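Apart from one protein chain that is not included, each protein chain of the complex appears where it belongs.
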Amino acid sequence: MLDTGHMLLTLASDAPAGAAPWWVMLIPALPMVGVVLCTLFAIMGVKSKLPAFATVGCLGLACVLAFAMLLGSDDAPGVVKAWQWFDISWGEGHGQTFSAIFGFYIDRLTILWMLFVTGLATLIGLYASEYMSHDQGQGYCRFFMAFNLFVFSMSCLVMGANMLMLYLGWEGVGLCSYLLIGYFYKKPSAVAAGKKAFIVNRIGDLGLALGVYLTFVHFGTIEYAELFASDQLQGYLTDAAHGHFEHIPAAAQMIPLLLMVGAFGKSAQLPLYVWLPDAMEGPTPVSALIHAATMVTAGVYLVARAYPLFQVSEYALPAVAWIGALTAFLAATIGMAQFDIKRIMAYSTVSQLGYMFAGLGVMTSIGAAAHVFTHAFFKALLFLCCGAVMHGFAGQLDLRKLSGVAKMKGWGIVGITMLIGCLNLVGFPVITSGYWSKDMILAEAFVRPSTGLVGWLLLITAGLTAYYTFRVFFRVFVGPVEYHPGEELHAHDDHAAGHGHSHDHGHAGYDHSHSPEPAHDSAHDEAHGHFHPHAPGWAINTVLVILAALTFVAIPLVALNHGGWVGEMVHGSTAHYEAAHAGGGSHGSVWLVGLDPHQVMYYISAVVGLAGIAVAWALHYRGRREAAHAPAAEAFKRVAGPLQRWAEHKWYVDELYDFLFRNPLWVLSQVFRYIDMLLVDGLVNTAGWLPSALGGRLRRGQHGLLQGYAGSMAGGLALFVVVVLLLVSRSA
Amino acid sequence: MLELAQSAFPQPMAGVTLAHYLVLSGAMFTLGLVGFITRRNLIIMFLCTELMFQAAGLALIAFSRYHLNLDGQTFVIFVLTVAAAEAAMALALVVLLFRRRESLSSEEWADLKG
Partner (left out) sequence: MLRVNEILSPILLYAACLIGAIGVALALPRRKPGIALIGGLVAIAGVGLGALALFLWAADAELLPSVFFYVFGLLALGSGLRMITHPRPVYSALYFILTIIASSGLYVILSAEFMAFALIIIYAGAIIITYLFVIMLATQAPTEDDEELLSTYDTEARDPLWSAAVGFVILAALTAVMFRGSDALPPVQASAGSHELLAQMPRKIERELRRSGAIRADEQVLTVDGVAQVDWDSRLVSLEGGNLAALPESFVTSNVEELGFNLLADHPMTIEIAGVILLMAMLGATVLARRQVDIEEAAKALQARRLSLREGASDA
């Protein structure tokens, strides 16, 4: 019972002693060098791929350093201080000195995160060097500048030694996300998506800021090393371990709830997930790096980093679990009915992030971290595959208009790697890393007595995931070769090239279960008759192959005994959580009597996943050929029609938000507008009108006549003299 | 009031005092001032300023005599200097203005009105 507290005590007592080597500061410094270089290139008007290679060089070096950090790390966390950032004191007492260093806190969680952040950033930078090549010049430099800035901010976020550094990185990645989503700033939808992402994130950021503030007010410090070692927190943890939550002040219990809001905003959870699907307006490498692999896991990182804080609240972790599970389920149902493959991937990202939060919520931080780790690779892989398709087919992303891509010349690698990515996402048994990481979460969800329903939700979601993932694969990559290029034929000239995936999936009457037997529009064909999709080049293929290989490499890292290597990494950090106190004897007894869910879940989830794939195969591979008018499909369509329409419209969440928030706010703003117009402007105008009217009277005095002025002067003098005389005679 | 005046007044035996000159000077200055304000002819206006200079010069000389100090007289030389410079500039301006409007009326020039 007590060992959680003791363990943390011993862990934390090491913390202040440790000092990380100085060169870890180079990891954030190198992307900053990249920022400076790209800015210089932009000023010099470089029109080659130089910025991309500079970026890849800097980030690759940072990646190497991250590996070095891994090799050189010992168990104890270390702090390296660059300089004193803030040191403000307004008293001697507790909580009256605000100090924060600009420095880095290195423990295993940090190393784990930095490894895949820098590694993926390097690979995706390489991919983008080819992907963005149509835009060489100013835009290219701008892209890679923001790319580097993102990696810098992410390093600050992950490596920061205190919550202020985390906040700096948090806002930095938000800014970069905004800049990169709105990269095609001439496209209104991209601009709107950028704004949406920024504004929705701000709601979360408010929560985070308040959380950080409350942490400072309550604990008197925001340095991780001091915070986690503080007796106060250790006392709370001991109370929590005994279940005495009533001994813990409400303020301390509020902190995790506020931090949670920030995490949900950044990691696209209910109810703040709406920005992420729209964020796919950005260039695909950005979607892959920021909006699938790294930035969106910042929320997971925050919860994992502040895990001790979360444990002191009775409701924080269950809330995280529930919201994660609900998000996973909801996003999966929406993803089932979308037609835009990139958007499907976006919803799958939301869904998988839900898994991670659920994992954190059911206290398997190892499972969550493992899923973050594997998900980063396979989701980046999936996005890059989609990006390759989009790049090659002039922005076409509608799965009804593409078919048999894998059979085309030069697309084999894309097809195979896409298959690998899909299998990982589904969690295909044994041979995929996604299988191992997901099962850890699922099993733990069934173990916890309070969150049984969460487990069921996640299990259903796993089936749905399998269905929508292979829906994409069967539609786009196999089957007869058919394609309709997207709207951007002149992909290499147009600024907004390759990204015109329009939001046309909303148009009515196009039923996805209906066989999309290519309805040949003759005019359409004629116009695009000479279109040839261009296959991806060496850079894209290399990256795809490396990523696919990495998904396999990740298997032993997560699959071995109790989370494997990743488990070890998490074990040595603040995110570690001893499951021992969570109610004795709960192991295995909840769901299957006599069977440990940890063992059984491997089989169950495998079955569910395979069933999902089978349904997808039936409906979208076999069914596409012959069953256009099959009665079964018709019946299914009748039943699923309204449901599917709802899902296709994303459960009308955007509309609901419009109704609940935007419209009332609009009405309120109108009210204020009229108040402003009539009252405030009225006052201001009166204030302006009065002097004007007065001046209108007074200006007659300014008649321009020399003698008038002289007369006024003389009159003034006379008045003055008389007054002085009277005063003198009075006083005399 | 009357007592105050009596005590404040010097004895009548004093002859021509400084105050006599100052009153005279003030009267001359007033005449110049009134003339400057009332006459519309630019040349007369400048003549009136000369009258005011005269009044100032008279007061300076009287003070110089009163204090038995020559600085006052020296200062009158500067007054003369300024008066001469002013006359030169002013008359050049008057000639210029007259060429433009064919009139010496000061009211012709009211372009700065608000």
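Labels for the chains are A and B, by order of writing; each one numbers its residues from 1.
Please note the rule applied: contacts are C-beta pairs under 8 Å (C-beta built on N, C-alpha and C of every residue); 3 or more make two chains touch, one makes a residue touch a chain.
Nothing here was measured: the structure is a model prediction, and the numbers come from that model.
When the full complex is taken into account, the listed residue touching the unshown chain is A:L717, out of A:V553, A:L694 or A:L717. Although one chain is hidden here, its contacts on subunit B can still be listed: residues 1-2, 5-6, 8-10, 12-24, 26-35, 37-41, 43-44, 46-48, 50-51, 54, 57-58, 61-62, 64-66, 68, 70-71, 73-74, 76-78, 80-89, 91-96, 98-100, 102-107.
If you put the missing chain back, the residues of subunit A touching it would be 707, 711, 714-715, 717-718, 721-722, 724-725, 728.
Assume only the chains that are shown with their structure count from here on.
Mean C-alpha position of subunit A lies 86 Å from that of subunit B. Subunit B makes touch with subunit A in their complex at residues 4, 33, 36-38, 40, 45, 106-107, 109-114. Residues 699-707, 710-711, 714, 732 of subunit A are the ones that touch subunit B when the two sit in their complex.
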